[in-house]
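Missing here is one protein chain; the remaining ones are kept as they sit in the complex.
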Amino acid sequence: MRKSTLCLSLIGVQSALFVAMLLHARAQEGRAAQQRQSSAALVRSLGLTDLCLFTEARYTRHPAMADRHAAFQDHPMGLDHFPSGSLVAPPTFPSPHAPLRPAVPQHP
Amino acid sequence: MRPSVQRYRNILDFALSSLLRRKGRNLALICVYTLVVFVIASLIFFVQALKREARELLVQAPDMVVQRMVAGRHDPMPVAQAETIRAIRGVEAVQPRLWGYYYDPVYGGNLTVMATDDTALAVESVWVGQGVARSMRVKEGDMISLRGYAGPMLFSIQKVLPEESELVSSDLILMSPQDVRSLFNLSEGLATDLAVQAGNPRELPTIAAKIVEQFPDARPILKSEILRTYEAIFDWRGGLMVVVLSSAILSFIIFAWDKATGLSAEERKEVGILKSIGWESADVLLLKFWEGSVVSLTAFLGGVLLAYVHVFFFSASLFEHALKGWSVLFPRYRLLPALDGYQLAVLFFLTVLPYTAATLVPIWRAATVDPDAAMRS
Partner (left out) sequence: MIELSRVVKTYQAGLATPFTAVDDVSLRIPAGKVTVLKGPSGSGKTTLLTLIGCMARPTSGRIHLHGLPAGTLPQLTEGDALEITSLPERFLTAIRRRTFGFIFQQFNLVRGISVLENVMLPTYPTGEDHAWVEARAIERLGELGLLRHLHASVDRLSGGEAQRVAIARALINEPAVIIADEPTAHLDSRLSEDFMELMGQFKAAGKTLLITSHDPIVHGSPLADVVVEMRDGRIVAGS
């Protein structure tokens, strides 16, 4: 067999799998809404504000709710204590004491 | 087969023979290349999937959460403030939230205790998340003991929250408001924070401004800010992982650069031979193009496919140690595939193109040597 045949079939198989991957992702998309239902219901009924990703500290468990004034927590220059702290960027929203601008862009 | 197609295949044949001459070296290159693509693609898939879940789930979050700050710290909030806030124009509903953290000394993990008004929850019972059940090794019907303010409190586990909801509920212990109050010794008039629903989300900034005006110690957090937090989370440019990764990527780039650009005298001579036996400059360039794209394309496709399986079938298990950190209670969630065509395209252009270009560019000048160069040497 020619080397090019082997090589092209290998790339062909890889490409076919790649397309299959895209189709699989799309197919899962349809089922995703259904799978999310129980989580969405909990978020709605309990008024949850955060995903449960890291449980080691308050500011990693509830990044959106973190009090940003405690030492070593969310100061942009603060030293991170936890590995996940390097993945979780400090909140970008304005300080509570800064006057809120009336026209904050809204996300849907 | 048409001659033009045959030409591509013939030259591909020779490109492969040429690559196979340094079999070990080129195989190693493909492996390292695949690994680099795999790690980057895994990271992209993982972060994309989490960001999408955050987007899809947190739209259900309260429009606004109002906290009370005392001396720069989050402090319980008088429930009475809810009435004042409810009176502000545009506010539809205000719901006090009662929640807090509980450190379990037995297995050393942090839990989130939260009150629920759900009538299905029996007295002196709790619902727990999958992560809690796993870490405490308990199941439905078991009893758990929590250290309350007035001594140990015993709860029976009425329900373990469904597995599919683990992304939001892994560390939750849900109990009745009274139980939360006695566990933390919170007086009746206090709540952790207030969840505010507005009739028109466009009025939220105005409402927030009015709240801060009336209660200088209040800190309103808008839903848009919550969502923005999760857009910024895993900002991979700032991640520790990328610091580690970038050194790997850099060394790969140096390796690839050296491999691809270092046109040895031997290779230069070969180009001369090919030209002398009737190859044109375009044929030589096609040869090098094949050499570069065979390596980079197989590595790209292989890496992306492995990453997809890793993240969405094995829940990014290789990242677990990096993500787990100090967490004792580590949520396990099966991520739903979220592919972003744009990011795949960027990954493609960042991995396949530079390598192919790096193989092509140095050959450019060598390919235009006169065919008689091979004879003159």
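Going in written order, the chains are labelled A and B, and every chain counts its residues from 1.
Methods note: a residue touches a chain if its C-beta (ideal position, glycine included) is under 8 Å from a C-beta of that chain, and two chains touch if they have at least 3 such contacts.
Being a predicted model, the structure only gives us computed values, none of them experimental.
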item: Which displayed chains the hidden chain touches across the whole complex; value: B
item: Residue among B:Glu231, B:Asp283 or B:Asp340 touching the omitted chain; value: B:Asp283
item: Selected from B:Ile11, B:Leu186 or B:Leu227 as touching the chain missing from the view; value: B:Ile11
item: Absent-chain contact - pick from B:Glu203, B:Glu270 or B:Asp340; value: B:Glu270
item: Contact set of chain B toward the excluded chain (per top definition); value: 1-7, 9-11, 13-14, 17-18, 21, 266, 270, 272-274, 276-280, 283, 370-372, 374-377
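By our rule, only the chains that are shown with their structure count from here on.
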item: Separation of chain A from chain B, taking each centre as the mean of its C-alpha atoms, in whole Å; value: 5
item: Of chain B, residues touching chain A in the complex; value: 9-10, 12-13, 16-17, 20, 50, 53-54, 56-62, 65, 67, 69, 72-74, 95, 97, 101, 109-112, 114, 116, 118, 129, 131, 161-162, 164-172, 174, 193, 195, 201-202, 204-206, 208-209, 212, 218-230, 232-235, 238-241, 243, 294, 297-298, 301-302, 304-305, 308, 312, 322-323, 325-331, 336-339
item: Touching residues (chain side chain A, partner chain B) in the complex; value: 2-4, 7-8, 10-11, 14-15, 17-18, 21-22, 24-25, 28-29, 32, 35-58, 61-65, 67, 69-70, 82-84, 86-89, 91-93, 96, 99-108
